[in-house]
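Each remark here refers to the structure printed beneath this line.
Of the protein chains in this complex, all but one are displayed in their positions.
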Amino acid sequence: MAAVDPVAAITAAEAPALHIPDGFVSAPVAAVGWVLAAAAIALAARRADRNLDERAAPLMGVMAAFIFAGQMVNFPVAGGTSGHLVGGALAAILLGPWAAIIVMTAVVALQALLFQDGGLAALGVNTLNMAVISALVGWGVYRGLQLLRGVHSVVPAVAAFAAAWLSVEAAAVATTLQLAASATSPLAVALPAMVGVHALIGVGEGLITLGALGLVRAARPDLLARHAQAEV
Amino acid sequence: MSDNGARPTGDAAPALRLRGLHYDYPDGSTGLRGVDLDIERGELVAVLGPNGAGKSTLMRLLNGLIRGDGAIDVFGERLTDETVRSIRSRVGLLFSNPDDQLFSPTVIDDVAYGPLHQGLDADEVLARSRAALAEVGMAAYEDRTPHRLSLGEKKRVAIATVLSMRPDILVLDEPTSALAPAARHELIELLRALPQTQIIATHDMAMARDLASRVVVLSDGRVVGDGPTEVVLGDRELLREHDLEPALHGQAGAQRDSA
Partner (left out) sequence: MAVSGLLERYHARHSAIHRAAPRAKLIAALAYIFAITFTREGDWTALALLALPVVAVVVASRLPLLLVLRRALLTLPFLLVALPLLFTRPGETIAELPVLGWTVSDEGAVAVVTILAKSWLSVIVAVVLMATTEAPALLRSLRALRLPRLLVASIEFAYRYLFVVTDEATRMLQARSSRSAAIDGRRSGGSVRWRARVAGNLVGTLFVRSIERSERVHAAMLARGYDGEPRQLAAPALDRAALVVAVLMVLYGCAVQVGVRL
């Protein structure tokens, strides 16, 4: 049961439910998606460039390859479903929100361009959901809960899990709203379904994110400090 | 290949002069503890030493990637913050892992990277890149993705990425590591044919014997042996003391108990 055929693992991870293909979003929604994504990327590129100086390009690129590979790593949960990673919150916690947006955009763009995983006209909304919203929500929740630590003792693990779980939920809700606005999916049916399914998927995201952060904290604590402090 | 005629360097200066080179790692441990070394123009020097002897550290210092105490003079020019970029043009560094060195989507992008950053114009960049690829026998691979190449091919392209910058000195870190015998042989022949001064850090004693005119033994951050290849490699006592296996035919089995 725990034995995983790596090739099967890749194909399973190749079609997470959040990559919207072309044809499912209307032209206005697709266009608005492009505009919002472009604005967020332009801002993120400037901020990431400033925070990371000339190390930025190789770091972002190899990190995007890492997220891409990290999405291959899954684990069986129950009944043939498997937990796997989108990675937006993990990238944001490890690299900061702006760098994470660039990294996740590179991942989503490569998936669309090279693997037809997600559409081209839909690339704007897909980038918005999986790169911008998931990174910003993941980072915001993580940082927000950390700030609360003074008031109430929130364990960092709880913050990381909540950040990962909510980042997936937020992306799923955004996806559902875009599909509903495109008259592709009736909101009354789709919203509970997507929120429910991603509540489960989010648990996998949260657990993997936790495990990954735990390992980084043990092996290279300096990396957590380095990238978490420099941002914003 | 060399176009260093106009450079402001004394003719008498050696290709490389190292004085009192000392380097501490960021974690506080010591990498090099006072290395003095002169390397003449056109020399082909093998730097041998056990793991952790400081070979890779020395290679990175020569290209200015890391900075230690002491002096490095390249053709009489001191390596400083001001000169480091021009010295990187003259001292080409080959990394041991070509997957780290070849970071571009295609072979030609990678070979052109150095010349582009030297500020050459586009035609010159392409001309030099193609010439370098031809020199290593990889002219037909311009548009290939590095990932699709064999390790031997990757190493050759990695050498081309350095040659396209027209360096006077090549610093090579473990050029033959992990290569299959045929690819290793081809690589050695390629290095033999190159006119540059070469400093090769290696574990490959057979290559050192084959290729180098001079061998430097580095151990625990110090130069412990330096001389003509036959002399150093003939000094069994020295080699055994520093955990270096003599590259003699039929000796592989005999070394087991010395470890």
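Chains: A and B, in written order; residue numbering restarts at 1 for each.
Note that contacts are C-beta pairs under 8 Å (C-beta built on N, C-alpha and C of every residue); 3 or more make two chains touch, one makes a residue touch a chain.
As the structure is a prediction and not an experimental result, all values here were calculated from the model.
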Omitted-chain contact residue, chosen from B:A112, B:A183 or B:V216 = B:A112
Key: Which residue of A:A181, A:V195 or A:V216 touches the chain not shown here   = A:V216
Message = Using the document's contact rule, name the residues of chain B that touch the chain not shown here.
response = 60, 63, 65, 85, 88-89, 92-93, 95, 97, 99-106, 108-109, 112-114, 116-118, 122, 125-126, 143, 145-147, 161-162, 165
Remark   = Across the whole complex, the chain not displayed is touched by chain A residues 1-7, 9-11, 14-15, 17, 19-27, 30, 41-42, 45-46, 48-49, 53-66, 68-70, 72-78, 83, 85, 90, 94, 102-103, 105-107, 109-110, 112-116, 119-121, 179, 183-186, 188-190, 194, 204, 207-216, 219-220, 223
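Please note the rule applied: only the chains that are shown with their structure count from here on.
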Inquiry  = Can you compute the centre-to-centre distance for chain A and chain B, using the mean CA position of each chain? Integer Å is fine.
reply    = 42
